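Every protein chain but one is kept in place in this view of the complex.
And then subunit A:
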Amino acid sequence: MTALSGQSARAGEALTRGATIAIEEINAKGGVLGRPLELVRRDDESNPAKGLIAARELIQREKVAVLVGGLDTPVELAIVPFVNNVKVPFVVPWAAGTNITRNGAPSNYVFRVSAMDDEVDKAIVQFSRKTYNAKKPGLILVNNPWGESNEHGLKAALKAAGIEPAGVEKFEGNDVDVVSQLSRLKQAGADTLYLVGNVGPSSQVVKSLDRMGWAPPIVSHWGPAGGRFTELAGPSAENVIFVQTYSFFGNLSPVGKRVMSALQAKYSDIKGPADVTPAVGVANAYDSILVIARAIEKAGGTEPTAVRDGFYAIDRVDGLIKTYEKPFAQDKHDALTAGDYIWARFEDNHIMPFARN
């Protein structure tokens, strides 16, 4: 259940492809507990109300064993109380909002195989210190709940590292000019910028930096990965280093090679790693399905509470992003942590890996 139309249609297609490859692989080996897996898709149109209706339909009418989510944090947050209430496992393969999995429910049915804001913020701080020796980062954040959530996360991560930020500046998603915000950070002595914003707003930051003739290192959340960043931001787009969970470039693991050749065989538009976009969606969805299959095996059936406990019982899954060793526990509903992220940037129109965190 994800966005399959509109702005995020490509992201929805990536999730579908990752999940499809995993399901075909599992079914070719005889399925789970002797039964084949089946994917049932619904479009949430990036709208929380529609997402909730779709989730209700999938669970109550289609009687799905496990619900798989999409990429919009607001949509996932609308569904979280519902799945915890009807007690059906919900695996989120993309949306990064911290409180999706840390939702405070006494019995939590929500799991995630993706990045999480709090962990991304920690990773941003670690990466900028290691790579750029950042001592005084400036925060430039979009003025919406996502920016807000990361403001808390980044401040906490900086505090833990004993660093005082040069400043925190907000900008509107449709501001034309961010020069004054950036100038404040520059004057306050910022040596690095932490950027949180979707692709459009992020490109405004890059263009404003161009106008100022200022080129500090920019470490970003994964916003720029969601669109035509190079077209919007111009050649300086490649100065922005952002977080990803996976890249199909470089030396692939055996699982990576297998998935890549399966993708090429099934989808004629995939010629090479550059065509698997957004790679994050494909990889997270693929691993989500492997994890779900293992949880059902551990549960010995599709009874929802048993499957939930099955997630806790997973000992090992050879995934695409990594080998998951005991990925979940009562107090750990996120399979990926800061150490699993990779860093990337745009080179022309392709997302290329930058360096391992």
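Here is the rule we use: a residue touches a chain if its C-beta (ideal position, glycine included) is under 8 Å from a C-beta of that chain, and two chains touch if they have at least 3 such contacts; residues count from 1.
To be clear about the criterion, contacts and distances are computed from a predicted model.
You can't see one chain of this complex, but its UniProt record names it "Branched-chain amino acid ABC transporter permease", from the set "Quaternary amine transport ATP-binding protein", "OppB protein", "Formate dehydrogenase" or "Branched-chain amino acid ABC transporter permease". Remark: the omitted chain is touched by one listed residue; of A:E62, A:E164, A:D177 or A:D318 this is A:D177.
Checked against the hidden chain, the listed residues A:R228, A:R258, A:K298 or A:H350 yield one contact partner: A:R228. When the whole complex is considered, the residue among A:R17, A:R42 or A:K186 that touches the unshown chain is A:K186. When the full complex is taken into account, the listed residue touching the unshown chain is A:D210, out of A:D210, A:D275 or A:D340.
Although one chain is not drawn, its touching partners on subunit A can still be listed: residues 6-7, 143, 167, 169-172, 174-177, 179-181, 183-184, 186-187, 199-200, 203-204, 207, 210-214, 227-228, 231-232, 234.
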